[in-house]
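Only one protein chain is missing; all other protein chains are in place.
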Amino acid sequence: MTAPLLSARGIQIRFGGVIAADGIDLDIFDRENLAIIGPNGAGKTTFLNITTGYLKPQGGSVTLNGREILGTPPRRITRMGVARAFQIPQLFTEHTVLENMLLSAAVRERIWNPLRPLSRIRQRAEMLDLLDLVGCADIADRLASELPEGQRKLVDIAIALAQRPKLLLMDEPTSGVATADKFGIMEILIKALREAQVASVFVEHDMEMVSRYASRVAVWSQGKIQMTGTPDVVMKDPDVIRTVIGG
Amino acid sequence: MTTTLALIALLDGISYASLLFLVAVGLTLIFGVLGVLNVAHGSLYAIGAYMAATLGGWLTAQGYNPWLTFPALMAAAILTGVVVGGLMERFLLRQIYEKDPTLQLLITFAVFMVLENVQRMVWGVQPYFMSEPLRALGNIELLGIRYTAYQIVFLPVMAILTMVGLRYFLRHTLAGAKIVAVTEDREAATSIGIDARKVYFVTFVIGACLAAMGGALATPTTSVLPGMGANMIVLSFAVAATAGLGNIEGALLAALLIGVARSFAVYIMPETEVLMPYLIMVLILLWRPMGLFGAVQARKI
């Protein structure tokens, strides 16, 4: 087996009396699409917050390509190739959609020349292509604040993709997206990730999405990982059916 | 530095810290509840001082008993807090609670500009004095040092009474419970029938009265001058920030820390007197960015 891309060991975190991570061990491998499922409050988002450096756990370790990254701020982890899309889209709402993308690309390429307008950086075409990929090319010049929830989510993912990550973490990527578009978008997204050889982790509540697009599933329960495995195995597990799928 | 001098510096510091606390606790209370930092707080302090000097001066000129200047100090503080503070909340702040925090800051700054000017128009630029309360209480001797009872007994007692009173009010009275409820969760408080507007009004007036009280009580110990409001707003902010904005108990400790450090600076290195409060604030903030008792709050993402 190949060495994992990202590896979490013994992650412990509690907020007051609530234990959000109680000894989480998880490896994420190159090119896989790992789905994280579990009831609300199981600590799924907390796990993403820890692996991207937003929260510091009280115990445990997280390594990226064998390097310890606990205590590293999100911006460094981002630059090391871990990009993130959020449950509540995090956009620059006073910028247009394209400007959101260009800013992401400009930071990625460290374009600090004060004489070059953001609108004229070389990555413009690349960013338009990316927007096209997530089906948002036609709203490139709209202000991000004007978008409906579904499109915000897509733009949020596109901003993360603009980082050209090795690993993309997505928190409920298609919640808020119209049901009719959901599968189409995920289809395109997973295909694009595969082509670019990007590994992904996505928190998901829709079991059909999980069984269609995940190559592996991790089930979260009360700050612990209840089980991991391929979708068909996990989704047939009686415990999982009771705690996650059925409930 | 001899022990006598050190003791004097300490007593000076405590008396100064008492005044500082009164003003800073008002600032921090308003911030804690309303989420607004009132830059005009310093003006309330100054106006309280001018009112006290005017009222006390008039009483003395009329030949009344100097002890009457004590109720006059209180009256000046409450009058200033209720009238100026009340008008300010009712007609200005109420319109900006929902606005961008930058605009809130600018509005209170603008009120500060207005009040500083009004104050100069009403009282001019001549200094005012009113030392009757100081003389009425006389001196006391402490470890061989003669000190005014006003500064070393009355002021600290007032500060402690305020602290205890405020705690009691917030924890053991209905009005106080309402304030705490609105601070913790405005929506939930409103849904159980608490009138948040009223709570904001009352809190702001109390905070304003505390600032004015600081000014009124300072009058016997210092000359009342233009510019005192501007100095006090940054000083009381330094105290509140050192403690952690919104933290009432911490403000007392921070006021003591800054007050005593400043008065020692006066005796050891007079040039650093003005620097000392800010030096302490900067050092504390470098160590704990949200102040001694403040907590960094992570945004939920």
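The first chain written gets the first letter, and so on, giving A and B; residue counts start at 1 in each chain.
Just so we're on the same page, contacts are C-beta pairs under 8 Å (C-beta built on N, C-alpha and C of every residue); 3 or more make two chains touch, one makes a residue touch a chain.
Just so it is clear, contacts and distances are computed from a predicted model.
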{"item": "The complex's invisible chain, by UniProt name, from \"ABC transmembrane type-1 domain-containing protein\", \"V-type ATP synthase subunit F\", \"Amino acid/amide ABC transporter membrane protein 2, HAAT family\" or \"HTTM domain-containing protein\"", "value": "\"Amino acid/amide ABC transporter membrane protein 2, HAAT family\""}
{"item": "Touched by the hidden chain, restricted to displayed chains", "value": "A, B"}
{"item": "Identified contact with the non-displayed chain, of A:17, A:71 or A:117", "value": "A:117"}
{"item": "Sole contact to the chain not displayed, among B:196, B:230 or B:266", "value": "B:230"}
{"item": "Residue of B:5, B:87 or B:103 touching the missing chain in the full complex", "value": "B:103"}
{"item": "Residues of chain B (touch criterion as defined above) contacting the omitted chain", "value": "31, 37, 39, 92, 95-96, 100-103, 105-107, 109-114, 116-118, 120-121, 230-231, 233-234, 237-238, 241, 245, 271, 274-275, 278, 281-282, 285-286, 289, 299, 301"}
{"item": "Contact set of chain A toward the excluded chain (per top definition)", "value": "52, 73-76, 78-79, 83-84, 90-95, 99, 102-104, 106-108, 111-119, 121, 159-160, 162-163"}
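Heads up, the rule we're going with is that only the chains that are shown with their structure count from here on.
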{"item": "Euclidean distance of C-alpha centroids - chain A vs chain B, Å", "value": "49"}
